[in-house]
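Read through the structure below, which is laid out as structure tokens, and then see the notes.
So, subunit A:
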Amino acid sequence: MDPGIFLQLLLNGIVIGVIYALVAMGLSLIFGVLELVNFAHGEFYMLAAMLAYFLTMRLSLGYAATVAVVTILAVCLGYVFYEALLVHIHGGGFERSILLTLGLSMVLQNGAVFLFTTTPRMIETPLSYANIVAGSVRVSVTRVLALALGLVAFAALYLILYRTRIGRAMRGVAQNREAALMVGIDPRAVSRLAVAIGIGLSGLAGAALAPVYAVHPLMGFSFVFKAFAIIILGGLGNIAGAAIMAVALGIVESVVGGFLPLVMVDALVFSSMIGMLLLRPEGLFGRGVRV
Partner candidate 1 sequence: MTRGWLGALGALLGVAVLFAIPRLTGNEYLLALGISFATFSVLSGGLNLVYGYTGLLSFAQVGFFGIGGYTAALLVTERAWSLWAGAVAGGVLAALVGLVIGYSSLRLSRHSFAIVSLSFALLCMIVARDWVSLTRGAMGIPGLPVPGLDLPGWRWRLSRPADFYYLLLGFAVMAQALFYVVVSSRLGRAMRAIKLNEPLAQSHGIDPLRYKLLAIALSAWLAGIAGGFFVFYLTIVDPSIFDFYYTETMLIMVIIGGPGSFWGVLGSSAVLAALPDLLRFTTDLRMVLYGAVLIAAMLIFPGGVGGWLDRRRLRRWRRPSLTTP
Partner candidate 2 sequence: MSSLLEVRGLTKRYLGLTAVDGVTFDVERGSVVGLIGPNGSGKSTIVDCVSGFQPAHGGQWMLDGRALTGWPAHRIAGAGLTRTFQTVRAYDELSLLDNLCVATQESDGVGWLASLARTRRLRSTETAAAARARGLLATVGLAEYAGAPAAMLSYGQRKLLAIAAAMMARPRLVVLDEPVAGVNPTMVRRIEDVIHQFNAEGVTLIIVEHNVDFIMSLCGRVIVLEAGRKIADGPPSLIRNDPRVLAAYLGQSRATEISHERG
């Protein structure tokens, strides 16, 4: 096994893993704090990628500016998403959250198909064809930038969760909703922020990946099931677990994808999920945030 190939697969796996982590951590944060599953999470990632394409190609905004604008708008969208819809089903609305987010995913996905047609769009900037070559290993610059953005997002989320009061409040609500209420934490403000950060993260992932992959209304769908697998394997509500699982999954998919037929990889992902659950029902890292 020529080391160059293994290195190529490993590096590629890490990049995909970090991006999976961005999407999965957002989903895990929303599940941890609000205890509801967001089936429309993939669609927010898609909308962010669409917006990034529009800003880059139509308004010829720079890479950094596009990422910043898209992420901020995603955070605002998270606020609106919570206040408009999620606030009504707060507290024990698990099955209603499934239906609400499924409905929203249909509206966003098919609405995007209606408005932008399904024609795939590629971001064509000088950046998108630049490659870094080291021996036989080649990585495109846009992937390395996506990796960097991912790591920055990890650090930012860690700081927010473990170094700020609101972060501590969020972890408190996630671990025990009643206890948090009793000490005067306003669950609505905390949940709203959690949704805003969660959608912001998937917005960042969309902006980071827009230059790497083709942008089209159905790109979000395949991500959702992988993100579910990751947050479950990592331990529901456990954000660190979701991040580690995501990177591990990215690496496994890439390295194994280099040997087994590609379709076997998906079968492998889902059967390992079943196997993992039967051995450690609460996921690799335990319930984590939720005691």
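The rule is simple: a contact is a pair of C-beta atoms (placed from the backbone, for glycine too) under 8 Å apart; a residue touches a chain by one contact, two chains touch by 3 or more; residues count from 1.
In picking the candidates, the idea was that all candidates are chains of the complex that A comes from, given by their letters.
In this text, all values refer to a predicted model and were calculated from it rather than measured experimentally.
Q: For subunit A, which of the options 1 or 2 is its touching partner in this complex?
A: 1
Q: Flag every residue of subunit A that touches candidate 1 in the complex, lowest number first.
A: Counting only subunit A, the residues touching candidate 1 are 85, 88-89, 93, 95-96, 98-100, 102-107, 109-111, 114, 225, 228-229, 232, 236, 263-264, 266-267, 270-271, 273-274, 277-278, 281.
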